[in-house]
Structure formats: C-alpha cells, structure tokens
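A single protein chain has been omitted; all remaining protein chains appear in their positions.
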Amino acid sequence: MSDNSFGRLLRVTTFGESHGPAIGCVIDGLPPGIAIAPEDFAHDLARRATGKTRHTSQRREADEVEILSGVYEGVSTGAPVALLVRNTDARSKDYANIAAQFRPGHADYTYWHKYGIRDPRGGGRSSARETTMRVAAGVIAKKWLAQRGVSVRACVSQVADVRPRGFDWSAVEDNPFFWPDAAQVPELEAFMDALRKSGDSAGARVHVQALGVPPGWGEPVYGKLDAEIAAAMMSINAVKGVEIGAGFASVAQKGSEHRDLMAPEGFASNHAGGILGGISSGQAIEVSVAFKPTSSLRLPGATLDTTGAAVEVVTTGRHDPCVGLRAPPICEAMLALVLMDHALRHRAQCGDVGPVHPRVP
Amino acid sequence: MSDNSFGRLLRVTTFGESHGPAIGCVIDGLPPGIAIAPEDFAHDLARRATGKTRHTSQRREADEVEILSGVYEGVSTGAPVALLVRNTDARSKDYANIAAQFRPGHADYTYWHKYGIRDPRGGGRSSARETTMRVAAGVIAKKWLAQRGVSVRACVSQVADVRPRGFDWSAVEDNPFFWPDAAQVPELEAFMDALRKSGDSAGARVHVQALGVPPGWGEPVYGKLDAEIAAAMMSINAVKGVEIGAGFASVAQKGSEHRDLMAPEGFASNHAGGILGGISSGQAIEVSVAFKPTSSLRLPGATLDTTGAAVEVVTTGRHDPCVGLRAPPICEAMLALVLMDHALRHRAQCGDVGPVHPRVP
Amino acid sequence: MSDNSFGRLLRVTTFGESHGPAIGCVIDGLPPGIAIAPEDFAHDLARRATGKTRHTSQRREADEVEILSGVYEGVSTGAPVALLVRNTDARSKDYANIAAQFRPGHADYTYWHKYGIRDPRGGGRSSARETTMRVAAGVIAKKWLAQRGVSVRACVSQVADVRPRGFDWSAVEDNPFFWPDAAQVPELEAFMDALRKSGDSAGARVHVQALGVPPGWGEPVYGKLDAEIAAAMMSINAVKGVEIGAGFASVAQKGSEHRDLMAPEGFASNHAGGILGGISSGQAIEVSVAFKPTSSLRLPGATLDTTGAAVEVVTTGRHDPCVGLRAPPICEAMLALVLMDHALRHRAQCGDVGPVHPRVP
Partner (left out) sequence: MSDNSFGRLLRVTTFGESHGPAIGCVIDGLPPGIAIAPEDFAHDLARRATGKTRHTSQRREADEVEILSGVYEGVSTGAPVALLVRNTDARSKDYANIAAQFRPGHADYTYWHKYGIRDPRGGGRSSARETTMRVAAGVIAKKWLAQRGVSVRACVSQVADVRPRGFDWSAVEDNPFFWPDAAQVPELEAFMDALRKSGDSAGARVHVQALGVPPGWGEPVYGKLDAEIAAAMMSINAVKGVEIGAGFASVAQKGSEHRDLMAPEGFASNHAGGILGGISSGQAIEVSVAFKPTSSLRLPGATLDTTGAAVEVVTTGRHDPCVGLRAPPICEAMLALVLMDHALRHRAQCGDVGPVHPRVP
C-alpha cells in the first residue's frame, strides 16, 4: 500500500516526481456532463506557479495540461479524466551533490529508511511539485460546486509574525502574497527581500473558506467533514497544523462564548467554523492552516550522509523562501475536493445534495 | 455511505448510540496470536469513564466488555474481533424535552438536516459515548505496539488559560486531570469547582506522544502519517484543532530554527514532531489537540425548534464541564490505531515493521 | 487486512464463529427512513435455517435477531445498524476429535497455514453459519429495493444430475428443495434419503434472478455489476462457479445467436443475463451458481494431522448432505446487497436511481 489517492467517491490519484518526465492525475467518479477544457486549468495553475515574482522559486514551468481521457466533445462522460503535465524545467544537476546526504527538515532521511532507495532529483515524489495536480483536479471540483452555489477562497493570514492589519477579500488576488490588506504589501515585499538575502526562510498561515455549503454534508464519526478537511490540509507539503473555526483559541473560551446561538435570522456567531458533529451547518466553513518555513536554505546545516557520517549541507537549488505564499490555491483545491466528495457521499445515502428541511438563513 | 469505520488494514467499525441497548465495535485485520482477555480493557476504560470524580459527568457506566468473536483460547485467530458494551445507565427522560429543539453547539441541527430524522436520546450516535469503543480497540493496538517497543501516552496540557508550570510525565496518572504538574492540582480543582457551579464549561488542550516508532512508518502524499493522525484526532468529539510538532508556532519560526539538524548522536531538536514528508523519523511523535468547551450548559441559550421558531434551551442532563479532561485515553487510542495500521501498511509494501538501515539514535 | 466487509456504499461487516458466543453484522451506509423491526428477519432466516426437515443439518438455531443500533422509533436513522444473533445449539464436543486433523475439502489446512492457529469448533469462522448474517442484511436491502420496484428470487436448478423437467417459480417456496417442479419433489426426497443413508453428499446449482432493475446500475471496468455479482456469489461457502446469462453455454454460441437484438417492443432474448458492459440493461438479471458437494462426510477419508502424519478422518457432526439446498436465500441476499450498493453508487455519480432516458420496455 502507498496511498497516492484521495477521496472516496470523487477519487483523485496523482503520480510523478519533481524531475521525472511528467506529473499527472486520474480523477475517477466525476459525474457526466461537466464541461472541461484544457484552458480551464491555466488560471489556478498560474496562481500556484513558481517563477512569477522574485518572491518564489525561480523554476519556470509552463504547466500545460493535456486531457488524456474522460472528456468527449468538451464534456465529462463519467469515465476517468486523466490529466498530464510534462516537466520542462527540471535541472537535476542542482541535486546531484545531495543524493548521498539527508537534507535536514526534508523527507530524504525518512524515504531512505522506508524504501531503501530514493529519487534525489528535486525531492522526487516528496516535492511540492505534486501539488500542481491537486490544483488541476480542484479546478474541476470548483466548477461543479459553483453550479450548486458553493465557492471556495483562500488568503495568507500570517507570514512569520506579520499579521494583516485590515482584512479585505477583494485585495487578495491583487498582490503576490495573497494578502488581504493592500496597504501592507510594501512591508511584506521588504520583509521577503531581506529574508531572501539572508538565505533563511519563513513560515506562513493560510486561511481557507467555503461559502454556500448547504447543511448536511459530512458524515458522523470517522468520515466527519472536519476530519477529512484536516487530513486534506495536513497532506500538503510543509503543513504542521490545522484549525476549524475558533481552533486552538476555543481552548480558552467559555462554553457560553463558544457555542453559536441560533435565531430565526441565523446563527449569532461562527466559532464552529461551519461544522457541527462533523456535518456542515450551512454557515461558512472556516479553516486555518500552518505552513512551516522552507527547509531548503542557503545557510549550511549539520546532517548525515547515507553512511551515517556527519556532513554539512547547503541547498543551492531554486527554492521558495516562504512556501506558504504559494499555498492558497492548493488549500482551495483540497477544500473543494473534500466538499465535492462529501456532496456525492451525501447524495448516495440521502438522495440529494442540498437541504431538504427549513434552514437557518 | 456513512463512514463508521477507521483505518485501512487494521479496520475498526463502531456502532451504537448513547442511549440505545449497546455500543460495540468490530476490529478487522488483527494479526493472529495476540493475547486478548475481557479484563484487558478495564484499565483504559476506567481512565476514560465518567462518574469517577465530581469533575466529570455523573453518568455511571460499568463498561464491561464482552468479546463476541475472533479470540480462541485467549488468542486472536485472525478473524474479526467484535466487542460489545451494554448501556446500563441511560436516562432517556433527561433528553425528552430537547427532542424538538436544536441544542446550540451540538450536532442536533446538522443531523436533522442531513437525515431528516434524529435520535435525540443523549445525542444518539453523535454522543462521545462512541469513544468508549475507540478506547477498547486502542487497548489491543497498544498491546501489539508494545511488543515492538512502541508506546503512547497523553496528558492535558492546558485547561481554559491554565498551562502547566512544570512538566513531569510521572505525575499525569496520579490526578483526575491527567495534569503533568502535581503542584498545580489544587488550583485546577478550585477552577473546576467554580466552573461547575457557574453552569458554564471550559476548553482544554491534550498532548499525545508516541515513543519508539521506528523510522519508515507512514505513506507519502495522501496517506501521510501526520495527515491520518490529524483526521483521527479531528474525528474525536469536540476537537477543533490539531498540531504536529511545532504546529502553529512554526509559522513564526525561521527555517534555520525549525529544521531539525542531524548528527551521528541523533537529531538536535524535534520541531517536526517525529514526522518528515509524512513518514516517521524515529523521533518521538508529538501531537497537540484542541478541545472546545462542552456545549451542554445549564446556562440558557437561544436556539430554534424543529418548526424554525425561536426557543430558549437549558441542558439539564449529566455533562462534563470540560470534556477535554477525559480525552487523553481517547487520543492515545486513536494514535495507537493509526500507528498500528501504518505498521501493517508498511509491512505490506516494504516487508518489515522496523528499520532496515543504519539509523540516527 | 482480512476482509470481513462487503460492499462500497452499503457496507456489511460480519463477525462471529460457528460455535462462539454470537454472530452478528454491522450495516453501514443505510439511507435514513427504512422501517426495520426484529420480526422482519424471521421469514428469510427460517428459509435458510437448518433443522427444519430431515434433508438438512439437524443443528437447531433459534436465530433471533437483536437490533443493537441505528434504528429509532422503528426507522433507520442513517447510523450503522448492528444485528446480533446468539449461538444457542453449538455442540463443540462434536469437533474435539478433529482439532488436530485437517478435514479434506475444508478450510482447516489453509487456515492453519495462513494463521498458525485455528478455531476448530464447527469450522470456526469458515463455517457457513456466517451466511446467517448475509441473509439478515439482505432482508433490509430487499425492503429498500422493493420500494423501487426491484425484487430478487432464487431456486435450486440442479441437484447432482437431476434437473427440473418443468419450471414454475410459484412452486419453489412450497417444497424443502426450492425446486421449481412440484411433480419432481418425491423423486428428490427419495434421492436425498438415499444420499443421507449412504453417508455421501451431492452438489447443486442455484439460479438467482432480479426483476425490475432499471438500466444504468453498475460501473464500467472493475466495478462491473456482473464482476461484483461473481465475487458475491463466489464468496459463499462451497461455491465453485458463477455464470451470468448464457454463461458457459455462450462459448458454443454464434455471435448472431448470442447478441440480444432490440426492437421498440423490447429485447428479443436475454443471453446477456441483463448486463451489458457491466451495466444493467433493464432486463432480468440472471445468475447461475455451482455448489460443490459437502465435504463433511460419514465416509472415512485419508488426510493429515497437524504433525504431518497420515490419518483417517470421519466427520460425525450434524451436516447437510447437500448444502446447495439451503443456498437460495443466501444467493438472493447477496444479489440484493450488490444491487442496493450499486443503486447508491449510481445515485452518487449520476444523481438518481432510475432511468432518465426513454427505455426499451
């Protein structure tokens, strides 16, 4: 077993290594009748892509998506949709010197222990390059959800110890940091320039939100909507924490403060983050995700080689000084995939994908 | 679909409602040859049980486990092990008055929207009573892991805004709060007494740890060890957040601080929490879990009834003022189940459950 | 892994051994709103039960079903339904002498090799006693299907080399052999009496049919409706072959004979057995299943003991001289479970459980 698939009824299987010939995915369980075209993927892949600004890795990937199957005359047929992206700017030589060393904070050491063999080129399978296909699959899920009035969006809500002073969703897509306060952007640019020069890296927090989810999606006990969102987010490279709604702040809340009272006009608050007992309540779904600082640094670090000897490693490849800055489209994609999967699961058991009872506005 | 099962190769399916005739589980995929006796379950079930002190719900359950199958002459045979616990102190009348109302912060509203029908007795399937069977299943996983040198343990590391001043694992089992600083126990008792009298409730944070896990358990990408730990913890009632290692604190760390350097003597730190690229590194696995304050309060709260009309609800049943205080055995069980499942998955693909290569001490 | 579960969206997990305290099952994924009462199970369990006539095993089981969960006020809630049947007439002493011997044609030898341990009492987990729970779960599936106009039925269509001369479905439930020709029943009784006296056993063929299945259930490629029916039937104890429609006879057919022509009035024939490309066509689903003769015989047979030494074994317990005679309710149950599972899977992906297009009558 080696789980490269995600989802139960909407099942995404990804494959490919950072510096192999290609990456790709197979999306199984898609309802028939969804319009899918190669150009649909460009927008979100560009949002995630490296090489756009000086603040991300300088690797430049065209990321052109080829649709290999499952679409006939522009529409999904119910057969699996396979997507392929060729790797075009893979400089394996950057990694030659680290093939016999375990980079600290990377999966080198653990892959080697697990498999006894390791593809060292760009991190191989453990590279965040894999998330390209999550974003591509997410594009289709977003389309399907949009037809049901459900949308997802994400922003960066913390970089190192910088937090937004204001909060305006409309600002998010207008700066390279997915930052919700336009006035702070120069400050962030200065921070990132200094960080890059220092050779060090920084962590980030991403906030993800789904709007329009009807009450009733999610399954009690082990298939809770929040449990599967947590797994989805934690499966993204570099993630170290996930919160739903009030998250860790709920530890210091009183019950009388945390519980969201209800009135005919709606809920009075949303500390639950839109999920009660693992099932959506109809409120916005609110998720917060912690990204650790990139482990690939130009600063030398003590480590071991494969013989067990002490060595010093310096990572000279092209890396992101703050991986979290490219993460919002990935988090959106994962949330969209979880939601669509649960919509189908709900439909299987309960026969619809929307509310059947009177509901709180 | 309605996922009441957990795990891939070690598969636990639970059933039963808070006030139904019984709760139980079926554990499938257990290796043959594990010694299992009815009395094995008593210790952990007592650690989790209500009614022991004035600080938890006064519901008293004997929680006697009957082994229905899969054990012959005291040893597992490879067939599914079914465990049954009869519900003996279920006062349904406590809940009669809330059958037509949605308690704020509970799953009442979402179950009703999902299924159009709801078992209101004690929360039905959404009750934390279900976690009894997680603890029972976890007992077997702990036994199997112990034979391989792996152990799990948990403590409460925050109640409301109270944090441990000292930290001593040996103190944890000697007080009713699973608290790692014995000197603080009187302070916590006073806090809990005041809380109970106020009719309000408090949140808590639980720290869970696994020791002795060899490097190599866990699967890259969607089956990451940390992703499945996150799902396991978030599937526990009242959980709102999960952290691995440095967790949300890693957002404010520099990469040079976060990455754990390695030397022949071992790792220099453990910000990763024992997992790199989704695979265990051989270090201690460190998990932190946020529990929201109990939503069942004696304080009245505004809500709706099933006709959509505004009503005020008061929960008069027997409840825990701080559910997190009973959670450490549940968190341990979930971590043990995830680890054993991954040990079997690793063995399937790679042929062993321990390290095969020279490893960092 | 040890797969004691069946189905994808309607998921049945069974547990229990022939001579253990109980057998049972957990049915997960049931839609809410299905009326379920303990007495629903009596009819089909009696049809399957031993001890009714001299032609089956004389073990007498009350087979009373206790509903442990998932039903509130007589109706399914969407939570898992657990069913329990206590074993009451389990004479373990019958099996004491064979604990160290491998009965030929039984699973004794293979279980021992797989697990290194074996519950010898009545075959333990490998006993056909397990099929009781399949029948119980099937009762619920039949109910749900009946509300959608789908029914299943089965008969015995061959015993040894005796085949029905006439064929009348209405005769099937009026004789102890599920035989479709009433006039042949005395002949079969004489055959069975002679067989029982000889100490030998006979094979049988069971024909199973589903009526009213709409076109569109089933999934292409690996989830084909016929592939899952084949697995379902082959998973029943003693089954050695499965045919869909014309089955093995299609080998000697010409294509012009086999392909079922279509006209506005309907299909001209049904060699396909109601399934094309793995998907139901709207015609009757026709399945034929081969049951081997019981391996438990009073006639002595050469075998080995667990030390590898040659021994002679005689099986003196209570056994069926022709297990196939009790199989029709089991085959019906398995077909009903497969169909309901596929109905839910179809609804998940395509949004309905009936035909949406004009269809052949």
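In order of appearance the chains are A, B and C, and numbering begins at 1 in each one.
Simple rule for what comes next: contacts are C-beta pairs under 8 Å (C-beta built on N, C-alpha and C of every residue); 3 or more make two chains touch, one makes a residue touch a chain.
Since this is a predicted model, take the numbers as computed values, not measurements.
Peer 1: Taking the whole complex into account, name the chains on display that the unshown chain touches.
Peer 2: Displayed chains contacted by the hidden chain, ordered by label: A, B, C.
Peer 1: Using the document's definition of touch, tell me which of C:6, C:41, C:177 or C:191 contacts the absent chain.
Peer 2: From the options C:6, C:41, C:177 or C:191, the contact with the absent chain belongs to C:6.
Peer 1: Among A:13, A:175 or A:315, which residue is in touch with the absent chain?
Peer 2: Within the whole complex, the residue contacting the unshown chain is A:13.
Peer 1: Touching the missing chain, which residues of chain A?
Peer 2: Where chain A meets the chain not shown: residues 1-5, 8-9, 11, 13-17, 20-24, 26, 28-30, 32-33, 66-70, 72, 75, 77-82, 84, 111, 114-119, 121, 124-125, 344, 348.
Peer 1: Need a quick check: the contact residues on chain C for the chain that isn't drawn.
Peer 2: 1-6, 8-9, 14, 102, 104-107, 109-116, 125-126, 130, 158-161, 200-205, 214-224, 226-235, 237, 239-248, 250-264, 268, 271-273, 275-282, 290-297, 299, 301-304, 307-310, 324, 345-346, 348-350, 355-360
Peer 1: Residues on chain B that touch the omitted chain in the whole complex?
Peer 2: Against the missing chain, chain B presents residues 9, 29-32, 78-79, 220, 344-345, 347-351.
Keep this in mind: only the chains that are shown with their structure count from here on.
Peer 1: Starting from the Cα centroid of chain C, hunt down the chain whose centroid lies farthest away.
Peer 2: So the chain farthest away from chain C turns out to be A.
Peer 1: Determine the centre-to-centre distance between chain B and chain C, using the mean Cα coordinates as centres, and give it in whole Å.
Peer 2: 39
Peer 1: What whole-Å value do you get for the distance between chain A and chain C if each is reduced to the mean of its CA atoms?
Peer 2: Using C-alpha averages as centres, the distance is 45 Å.
Peer 1: Where in chain B do residues touch two or more other chains at once?
Peer 2: Residues 1-5, 8-9, 14, 111, 114-116, 125, 348.
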